[in-house]
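Showing chain A:
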Amino acid sequence: MSVLEVADVHLSFAGVKAIDGVSFEVGPAELLAVIGPNGAGKTSVFNVLSGVYRPQSGRVEFLGEDLLARRPHEIAAMGMARTFQNVELFHNLTVLDNLMLGRHHHFRYGALSALWWFGRARRAELAARAEVEEIIDFLELEAWRRHPVRLLPYGVQKRVELGRALAMEPRLLLLDEPVAGMNLEETEDMARFVLDIRDELGIPIVLVDHDMGLVMDLADRVLVLDFGRPVALGTPAEVQQDPRVVEAYLGGTA
Partner candidate 1 sequence: MTGTLETIIRGLGNGSVYALLALGFVIIYKATRVISFAQPALMLAGAVAVSYLAPVTGFYLGALLAALLIAAVALGIERVAIRPMVGRPVFVVAIITLGIDVVVRVVVNSLIGRDVRQVGDPWGFDLVALGPLVVQQRWLAMMAAAAALVTLLFAFFRHSKYGLAMRAAAYDQETALAQGVSVSAVFAVSWALAGFLAAVAGMFVGTGQGIEQTTWIVALKALPAIIVGGLDSLGGAVAGGLVIGVVESLFQSYQGAYLPWLGQNFAIVSPYVVMLVVLLVRPYGLFGTREVERV
Partner candidate 2 sequence: GDDEGGQNARTTGVTSEPCPSAVDGNKGCIYLGTISDLTAGPFAALAVPITDAQKAFWARVNKAGGIGGKYEVDVTRYVRDNKYNPEVHRQVYNEIKEQVLGLAQTLGSPTTAAILGDLKANSVVSAPASWTSAWEFEDVVIETGASYCVEAMNAVDYAMEAHRPKSVMAVHLAGDYGADAAAGAKVAAEAHGLEFTSVETPPGATEQGRAITEITRAEPDLVILTTGPADAATIVGQSAAAGFKGRFIGTAPTWNPALLKSPAAEALKALYEQSSPGKSWDADTPGHQAMRASLPGVTPNDGYTSGWAWAYPMKAALEKMVADGDVSRAGLLAAVKSLKTVDYEGMLPPEAGNYADDPDTAAFRQTLINKPDDSAPTGVTEVRDFFTGPTAKSYTFDGPCFAKL
């Protein structure tokens, strides 16, 4: 059974067709890459999946349940986690707090316990902290724990964002251009983390990026979009050979 099923989704904004009949599936522990020219609708697909945009038509099922009627925070609670194309961290908060926020919907205590703190709230916070520390350890963020994220280098911010998504204990992870703007070393680190998440944790991943080296290397399958329409879907090797892909996206130099 597939984790995510997207069928014939259409989304347009005042004259711009952002998504025009996109369908695909993501299998368990699959790493699906979505590529395409700028403005092809990749981010828009993510926004539909996480409930930020509501498509005009189509069907999206996540773990067998319909997504389209749900609001973003409900979808998050179902286990959909994502990172954003432009880092969308909570800038004034520390790394720790950003990661703790990832665990928001796992907490069960309310505002009154929070005011009192001792007891429920404190226990829950301590337990969450332990979970978060593991992620910090995994993503090698130890040195940055207490820093407000706005002061961090870009590459580290991207990592924190990944950490926040992981803290949500996702059932599906969406990564939007995780290595854009990164130097070689950081790209390699990120690639490693992505593979680990998929291989060790078995979390299926949808990945958008323009770094073809990365995409072709990591992806199990690749979906190519152009002007919101699917152009090709197949293994990296198949896609790379597809003349339509070369023309629309890779250009002569790929």
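Rule of thumb we're sticking to: a residue touches a chain if its C-beta (ideal position, glycine included) is under 8 Å from a C-beta of that chain, and two chains touch if they have at least 3 such contacts; residues count from 1.
How these were chosen: all candidates are chains of the complex that A comes from, given by their letters.
Just so you know, these numbers come straight off a predicted model, no measurement behind them.
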Touch-positive candidate for chain A in this complex, from 1 or 2: 1
Residues of chain A defined as touching candidate 1 within the complex: 43, 47, 52, 84-86, 88
